[in-house]
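Read through the structure below, which is laid out as structure tokens, and then see the notes.
Omission of a single protein chain aside, the complex is shown with its protein chains in their original locations.
When the chains are written out, they are named A, B and C in that same order, and each has its own residue count from 1.
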Amino acid sequence: MTTTVDTTRALDRERGLALLRQMTLIRRFEEKCVQLYSAGTIRGFVHLYIGEEAVAAGAMRALTPDDAVVSTYREHGHALARGIPTRAVMAEMFGKVEGCSGGRGGSMHLFDVGSRFYGGNAIVAGGLPLALGLALADDMRGRDAVTACFFGDGAVAEGEFHETLNLAALWRLPVLFLCENNLYAMGTAIERAQSQTDVALRASSYEMPAWSVDGMDVLAVEDATRAAAEAVRAGGGPHFLELRTYRFRAHSLYDPDRYRTKDEIRQWMQRDPLPAFVERMRAAGSLTDADVTAIEDEVAAEITDAVDYAQSGHEEPVTSLTRWVYSDAGAGT
Amino acid sequence: MTTTVDTTRALDRERGLALLRQMTLIRRFEEKCVQLYSAGTIRGFVHLYIGEEAVAAGAMRALTPDDAVVSTYREHGHALARGIPTRAVMAEMFGKVEGCSGGRGGSMHLFDVGSRFYGGNAIVAGGLPLALGLALADDMRGRDAVTACFFGDGAVAEGEFHETLNLAALWRLPVLFLCENNLYAMGTAIERAQSQTDVALRASSYEMPAWSVDGMDVLAVEDATRAAAEAVRAGGGPHFLELRTYRFRAHSLYDPDRYRTKDEIRQWMQRDPLPAFVERMRAAGSLTDADVTAIEDEVAAEITDAVDYAQSGHEEPVTSLTRWVYSDAGAGT
Amino acid sequence: MNTTYREAIRSALSEALESDDRVFLMGEDVGRYGGCFAVSLGLLEQFGPDRIRDAPLSESAFVGAGVGAAMAGMRPIVEIMTVNFSLLALDQIMNNAATLLHMSGGQCAVPLVLRIPTGGGRQVAAQHSHSLDGWFAHIPGLRVVTPATLEDARGMLATALADPDPVLIFEHASLYPMSGSLDDDAGPVDLDRAAVRRHGTDVSLITYGGTLPMTVEAATTLQDDGIDAEVIDLRTLRPLDEATVLESVSRTHRAVIVDEGWRSGSISAEVSARIIEGAFYELDAPVARVCSAEVPMPYAHQLEQAALPSADRVVAAAREVVGAHG
Partner (left out) sequence: MNTTYREAIRSALSEALESDDRVFLMGEDVGRYGGCFAVSLGLLEQFGPDRIRDAPLSESAFVGAGVGAAMAGMRPIVEIMTVNFSLLALDQIMNNAATLLHMSGGQCAVPLVLRIPTGGGRQVAAQHSHSLDGWFAHIPGLRVVTPATLEDARGMLATALADPDPVLIFEHASLYPMSGSLDDDAGPVDLDRAAVRRHGTDVSLITYGGTLPMTVEAATTLQDDGIDAEVIDLRTLRPLDEATVLESVSRTHRAVIVDEGWRSGSISAEVSARIIEGAFYELDAPVARVCSAEVPMPYAHQLEQAALPSADRVVAAAREVVGAHG
């Protein structure tokens, strides 16, 4: 199945600017992270979302503050689009107390329970059962919330994918599965990982509605997500979207990227969601050069501010190392 | 999909007698086990196959000695039909050295590597990855063998089911998946366990041929298994059969069977594969009363002999307790 | 009130479900079947299928769902049918349940209770007889408790549910039929302290869970030898109540640890190491251990019995320790 969702919805200026700003923020944020990583300021594993911004920007706009989000280790975009302050995300990259996870999580574990962002999870498919549980809780409490669960094409091969989709469908829980299919799991192309490469078709075998969406088209993503989330909210049980996208950079900042051709990457970069969207808005007469400059300036300022904030943040003293192993700091071993 | 396999194949007398004898042996063997369990001679978990005999008897006849078999904890029928001597199976139930697993396995872990019977496995779905590996090895060694992998409907919900079916299909390995769908996993009816209750349809979503077969019809089972095994052997990649059956007894000898109605059980017992097959052979003129009596007598003698054998078998001395933890008995801890 | 370990747990479950509508029970066959060990028999009729929730064979997903539901404010009690199947859910237990609070910088508490029947002794062989209680106690972020008495069977659940963090309750399957009398007003018990089940002066016998009855029996036997054994029930394997153990050993100067886990790397090793670190100069003899043989559990009765700890082996170890020169 491919999407039948209506994407002709008015491209009003306000909506367009917001989406463009969001995508730009994610892109520039990560470009800054690359610099900071080279400088040794940011450490550990860092997985860039560059090329996939339309997914986070579009999908997140279709959710309400009451909805819950479960994410992966490639989640800078999700976190920013969910509205976690850029400062807090950057401070987390620095490992500072002011970070959104207090410096304990780093790039792969951004959390903000206030906005129901239940974290970056670095075990592939490990977040799916959590999403099931969040949705179960919301359902049992009669809350009108959807749990949006992001994961990659690689996760589809894991047993937890199967168990979770079956349970979500069986119990008709309000989960919206959002599979970011960027065609690779590290160096493994999807056709070398899955006997059924049509991910939406696989999902629909669990008796849940599933569509494929062009993940490079931010409007299509937002519209499809809104439609699916509304269907879930209306009691239609879990839904599934496959978001077809591509990562322009290597898997992580460790990866020499030997498994794809330069040509393939170049072709996909022609479909870069940012310039494509700028073009589209321009064509619709809803965007001026000044708008673009203003967004870039604003975003640059926001990132500079975030870096300053992170830089001047605090390192947690090692005396509190064992804090947060248990809620009651007193609990020992 | 339901089976399109030709079951009109001549019901020759020899074949019929062999199948009837096989089913009778399994049935009477287990009836004896119930007695011995009540007497405290057999212990642990014992899962009866009564009602499902047509599956083991039919499927096993379609395999060659070179094929490999992976089974479950409900495997007395599989073990006997594969040709493990009744004596060795009974001695295993007694926990004697003469048992087919040396008394270490018991009812749930019957093994006979000589006939490539790689054991009863008591972790639901735990045998599926083993089957994958056996098939991979045979494939890599260029052996012309099929790995037949038995499991229940309950296993379909496990992550290992998903991972294994995907890999088998992706790598086109010679596995024949045999799902014994008896409609229940302990007390949980399939419609309370799976969003997609058509097991063959689920399997076919992995891009592998899958049929449903009447598991109460021993000829249908044999024919379908033969056709599928031949297709696998011919390089057609993994195949899947759903064998629709029913267990007449409780899940195990511990189970009070509270979750099914007496009526449901009674209805299925009308389809008991033994009398049904006797009737069919009689109607075809290939069976006489004397045949039935002869089979029952032979089987009774075989079981008496097996019990005697088991009874007079040896208990392993506790001094060799740690044998077989490592191949080299010298390896310590 | 006369009751059994099984009934004590059932009444704790029933009370928790009655008093807090955030509590629900989820697991394989907890509902229609009545629980693999009949612990939850009747609860489905009382509380309905939403709160006594039968799950398919999907250990990782439903344990993870318990974690997620706990994060979202529920108080799930998830039953893993037996510890043998917990291996399929270990990713969710270690990487999520035990870790989320910490890696979120204190934001994601996981008030999850896992109930896990455990242990050997019923001739159910190598894939159904694990004693991994102590092995789970290696994982920071978890609390691991092992009720061995009717009071604890009745009282630990409520305290576990009140805990803001994940608690694993290991119920030794051999204890379910254990009967005895229980106060009518038995209620929550602490999860912090080990208990001295028998006072003695000559040797400390330290155990938990399924081996408590045989350890008490051994102490009685030793009495006839003139050896006055103290019996300590650890009750909680993580965090260990080191203080109670050290205090006892400092009085008796001798210790035997009884543990159904495989010996190497069992919790008995940790207890022994703690005694060395905290009471070395008090010891008059090496700390001894009585554990399970390091073998996947065999089916044959005589082999299984030889593999498990027994009162006889405890008595022999205690005699040897007491006989040792200081």
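Quick note on the criterion: contacts are C-beta pairs under 8 Å (C-beta built on N, C-alpha and C of every residue); 3 or more make two chains touch, one makes a residue touch a chain.
Keep in mind it's a predicted model, so treat the numbers as computed, not measured.
Displayed chains that the missing chain touches over the full complex: A, B, C (touch as defined at the top). The chain that is not drawn here is touched, among residues B:Gly51, B:Gly77 or B:Gly159, by B:Gly159.
Touch with the chain omitted from the figure is made, among A:Gly106, A:Gly237 or A:Pro273, by A:Gly106.
Here one chain is not drawn; of C:Ala8, C:Ala269 or C:Leu308, the residue touching it is C:Ala269.
From the set C:Gln127, C:Thr211 or C:Thr252, the residue in touch with the chain omitted from the display is C:Gln127, counting the whole complex. Residue B:Gly105 is the one among B:Gly105, B:Gly154 or B:Pro238 that touches the chain not shown.
In the full complex, chain B contacts the hidden chain through residues 68, 70, 99-105, 109, 111-113, 118-119, 121, 123, 126, 128-138, 140-141, 159-160, 163-164, 166-167, 170, 323-328, 331-333. For chain A, the list of residues touching the undisplayed chain reads 43-45, 95-96, 101, 103-109, 121-126, 154-155, 157-159, 185-188, 192-194, 255-256, 258-259, 315-316, 318, 321-322, 325, 333.
Summarising the interface, chain C meets the missing chain with residues 60, 84-85, 87-88, 90-91, 94-95, 98-99, 102-103, 125-127, 130, 134-135, 137-141, 238, 240, 261-262, 264-270, 272-273, 276-277, 280-281, 283, 285-289, 294-296, 298.
In this text, only the chains that are shown with their structure count from here on.
Compare each chain's C-alpha centroid with the centroid of every protein C-alpha atom shown, and the nearest one belongs to C. Spacing of chain A relative to chain C, judged by their CA centroids, is 40 angstrom. Chain A and chain B have centres, each the mean of its CA atoms, that are 46 Å apart. Each of residues 157-159, 192-194 in chain B touches at least two other chains.
Counting only residues that touch two or more partner chains, chain C has 56, 58, 60-61.
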